[in-house]
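Below: one structure in structure tokens.
Removed: one protein chain of the complex. Kept in place: all other protein chains.
Labels run A, B and C following the written order; every chain starts at residue 1.
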Amino acid sequence: MTKKKLNIGLVGAGFMGRTHSNAFRQVGQFFNSEYEPVLKAIATRNAKGAADFAGNWGYESSESDWRRLVERDDIDLIDIASPNDTHAEIAIAAAQAGKMVMCEKPLGRNAAEAEKMVEAVEAAGVANMVWYNYRRVPAVTLAKQMIDEGRLGRIFHYRAKFLQDWTISADVPQGGMGTWRLDASVAGSGVTGDLLAHCIDTAIWLNGGIDSVTAATETFVKQRSHAVSGKVEEVKIDDASAFLARFHNGSLATFEATRYARGHKALYTLEINGEKGSIAWDLHDLHRLSYFDYSDEGHLRGWRSIHITDGDHPYMSQWWVPGLQIGYEHSFIHQAADFLAGLASGTPAAPTFREALRTDYVTDAVLASAKSGRWEAVQG
Amino acid sequence: MTKKKLNIGLVGAGFMGRTHSNAFRQVGQFFNSEYEPVLKAIATRNAKGAADFAGNWGYESSESDWRRLVERDDIDLIDIASPNDTHAEIAIAAAQAGKMVMCEKPLGRNAAEAEKMVEAVEAAGVANMVWYNYRRVPAVTLAKQMIDEGRLGRIFHYRAKFLQDWTISADVPQGGMGTWRLDASVAGSGVTGDLLAHCIDTAIWLNGGIDSVTAATETFVKQRSHAVSGKVEEVKIDDASAFLARFHNGSLATFEATRYARGHKALYTLEINGEKGSIAWDLHDLHRLSYFDYSDEGHLRGWRSIHITDGDHPYMSQWWVPGLQIGYEHSFIHQAADFLAGLASGTPAAPTFREALRTDYVTDAVLASAKSGRWEAVQG
Amino acid sequence: MTKKKLNIGLVGAGFMGRTHSNAFRQVGQFFNSEYEPVLKAIATRNAKGAADFAGNWGYESSESDWRRLVERDDIDLIDIASPNDTHAEIAIAAAQAGKMVMCEKPLGRNAAEAEKMVEAVEAAGVANMVWYNYRRVPAVTLAKQMIDEGRLGRIFHYRAKFLQDWTISADVPQGGMGTWRLDASVAGSGVTGDLLAHCIDTAIWLNGGIDSVTAATETFVKQRSHAVSGKVEEVKIDDASAFLARFHNGSLATFEATRYARGHKALYTLEINGEKGSIAWDLHDLHRLSYFDYSDEGHLRGWRSIHITDGDHPYMSQWWVPGLQIGYEHSFIHQAADFLAGLASGTPAAPTFREALRTDYVTDAVLASAKSGRWEAVQG
Partner (left out) sequence: MTKKKLNIGLVGAGFMGRTHSNAFRQVGQFFNSEYEPVLKAIATRNAKGAADFAGNWGYESSESDWRRLVERDDIDLIDIASPNDTHAEIAIAAAQAGKMVMCEKPLGRNAAEAEKMVEAVEAAGVANMVWYNYRRVPAVTLAKQMIDEGRLGRIFHYRAKFLQDWTISADVPQGGMGTWRLDASVAGSGVTGDLLAHCIDTAIWLNGGIDSVTAATETFVKQRSHAVSGKVEEVKIDDASAFLARFHNGSLATFEATRYARGHKALYTLEINGEKGSIAWDLHDLHRLSYFDYSDEGHLRGWRSIHITDGDHPYMSQWWVPGLQIGYEHSFIHQAADFLAGLASGTPAAPTFREALRTDYVTDAVLASAKSGRWEAVQG
């Protein structure tokens, strides 16, 4: 079978540029599709960096301006892996040029920006998707299946945290290449848009919409030098952000993210308590799902640690044999596979821009509540 | 050495009556003191129950009215292990009669009640203590030592939960002997006073005072039949309660308690993240303390699971040999030992009524915020 | 109900003297019985030590020679908690005097000694029991129930270890009060009789008889000074002992014990793999049982961690409430309770001397194989 070529133009050569490129390179060996991603071009501001990245990952060409990718006829899809402040402009231009668009999360720096992006892709009628990759960790996908099958029953509680510790030192700069996530003008917000956005996307997917929130944010290190200018400036992002939430389904939730939790590198955890059972998962052991099934015999009930490496676990039939775990980057490969499958079937892979916009409404409400000191209703 | 007798009059023959009695019976074999508790009398409304309880635990006599204990000259100390709505009246009467007073937590059903109790014991100048037993779990005591030694450095985050699942069934009644904790008039509140009170007491001890909170409470099952009357009535307690808090030391905190977390029986967990390290503990494995020490060599850093069973761990030199764990009830024995030691030394064992009052101020603020939808300052 | 008095005479004031005394003191408050243990007398060679021990634990009297206990008419039961080299002489004398006999494990220093003890108690027709306390850890008792119910099906593998690290330093002496376990003439053997004996007793109970073994022992520190004489002498005990075994039921097993496993204080672990399921347990978290049930749905199978703190778990209805763990010493209280129940019912509590003799046959075979380099059949 000859496959249809899908010519990809990537924007951004950082961490996410790597995970996306790896996904496009690997998806074809492990997942069957009528589409074959072709690494056509990579754009990043630094021409030498772009060429090196292209050489390493096998892109056929490189550009130092993303606008060139949008102009090129041999590109079908623009994949945005550059900092948050570039998402809207690139996505809108790409959509207007009739390209499919993939965008790294969060969609916009705020909901207003994200709404324009949604409008653009919908007006253009182009395929679109946001890389909320954790939905495609097999354990999380299994959790979704279990909830949809009614295994947890009525939900009482949702609980999520994303804990890191990489900015505790006051010597970490803000701005620049590796640390733009500390620069509010580029990132939009701190951990709210960076880490809580992941937690919220998964939560909405698993537990439905959020009604209202009350939040607190904190900036522990008040001033940092800028990575480029060297100037010591006020830090405007949130170092930590926590909120309580009420979901449409009546469940009560706690969310928290921080970069000041010593000992935790990227500990995204979630737990859901329902009438019939509970599940828990964490990113530091992403290949396991904890499950408590109240229908087990009373004296033999206990939390099960399911080792998600079997052929009947989501996505796992495509990998190795039972007992052999996969890693972080596989969640991107799965999302790429689902995107290709969505193109073939006509049912777009989730989350689309419109679906991902819901997360921006929640993060906006969180930041608003942290300022107002009141419960804030979630828009949308 | 002849020991001084400390004649004890216990009020209450329920779960807490048992843990306190066990503590008084055992403390002498394991902890040396110049005082020897004597199980003089037990009072509970049911005369037969009181006599049976006395027989089982070795109390010399029994009464069906706690007032008799207060009147008796052969009683030095009144220990209150009866439901919350009796705490204030008994404590005040006991103090006025010149008895030492111990009281099961929470001190009062609210801070107003608790303030009167504090006034009474201080006016009478009698020894007093509240049974916040979890301070005396050796792992928690070690955590306190580590914090006092500066091992965690500046604190960024405090996180505590107390999760249970015993009231999920709508068939659990409210009121009556085993279920008075679901009756707001008796208990004062639901999980806020029952479970969060424990979390707050430990938090204040480990991390200092709380400035302000924003909270949410929920009652999942709206009506329950009363255990005694059989009448179906509105449930007025909080089934779940969560709040965000800011501490005096600038740290940001999340607290949550519920009786609707399927799979968790009595999972009290706490975690503290500081600049130099972090600690975590949970009640389901109370003999372990998790510790992350940032001063370890970088590539060998990891969370340590300290098995708190060695002679150089708090209280543990009095028990068995390394590797052999103790259980829940030992925390009460330790608190009894510390009370006796406090009598001997003249430095009262913590928390005194006044110290425990601080927790009531926080739970009051939590309940107020849950109603007002605003941040509430903590009094006191 | 008036209870029948059971007058106890304890021999030995060491670690095991404490655990037994505690069991006798506490059993009555938690387990109902028609018999009530009375702490009549304690004997240990040092008269002052005996008196102090009596004072601490509430024994009515003390002796400096165990023979006095055997002679006294007011003693019903002799409980042997002294070093291994005294077991046979005391047990035989006690039986001949018509006393019931309890003996700390191992029964004898070897099977020949143990056989004589069995003969003595059976000839005298007195109640007898060996303190293999780990059978009464509720998680282990539950494992036994599950096996008896056929939940594991045909057994393929048994695996047990008992790992300690307290003798790694060459400065630990041999002989004397706290270190008689390193003196072969007193202890009989090293870890084989001390630690493996526990593993073997549980294994026979759970998995049936052992046919044959092949073993290796090792003494890592070849010379130690004697605690009393100070003389540096050859160490004659086994520091470590491992063996492979075949059980009557066709299962294949590995056993290992050592006092040189850095980081493990008293880590007794066992695991059983059957056709229908597996179970695992360890002493460092004795309140949990791990269970894998193959009959669970395929993609949701996982090892369950059962928190053994519910009322429907063995022995646990007598303790606290779900979620609250008990500790090491409770296994002795349970064994005392079962002994009393056995007296009342006429069905002796296990293991009797005869049952415990089976373990001595296995340890004899292990030591023989370690010498011969061949598989050795287990006698009896």
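The definition used in the following text is that a residue touches a chain if its C-beta (ideal position, glycine included) is under 8 Å from a C-beta of that chain, and two chains touch if they have at least 3 such contacts.
Predicted model only: the values in this text are computed from it and were never measured.
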{"item": "Touching residue (missing chain; options A:Ala184, A:Ile326, A:Leu340 or A:Leu367)", "value": "A:Ile326"}
{"item": "Residue ranges of chain C at the interface with the undisplayed chain", "value": "156-157, 159, 163, 165, 168, 214-216, 218, 220, 240, 242-244, 246, 250, 252, 254, 256, 258, 260-264, 273-278, 292, 294, 301, 303, 373-375"}
{"item": "Chain B residues that touch the omitted chain in the full complex", "value": "142, 146, 289, 291, 293, 296, 298-307, 310, 312-313"}
{"item": "On chain A, residues whose C-beta touches the chain left out of the figure", "value": "15, 18-19, 22, 25-26, 28-29, 56-58, 164, 166, 264-267, 283-287, 307, 309-310, 319-330"}
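Definition applied: only the chains that are shown with their structure count from here on.
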{"item": "Chain copies touching (chain A, chain C) - same or different residues, decided at half shared", "value": "same"}
{"item": "Chain centre separation in whole Å, for chain C relative to chain B (CA means)", "value": "36"}
{"item": "Whole-Å separation of chain centres (CA-atom averages), chain A against chain C", "value": "55"}
{"item": "Residue list for chain C, restricted to those that touch at least two other chains", "value": "307, 310"}
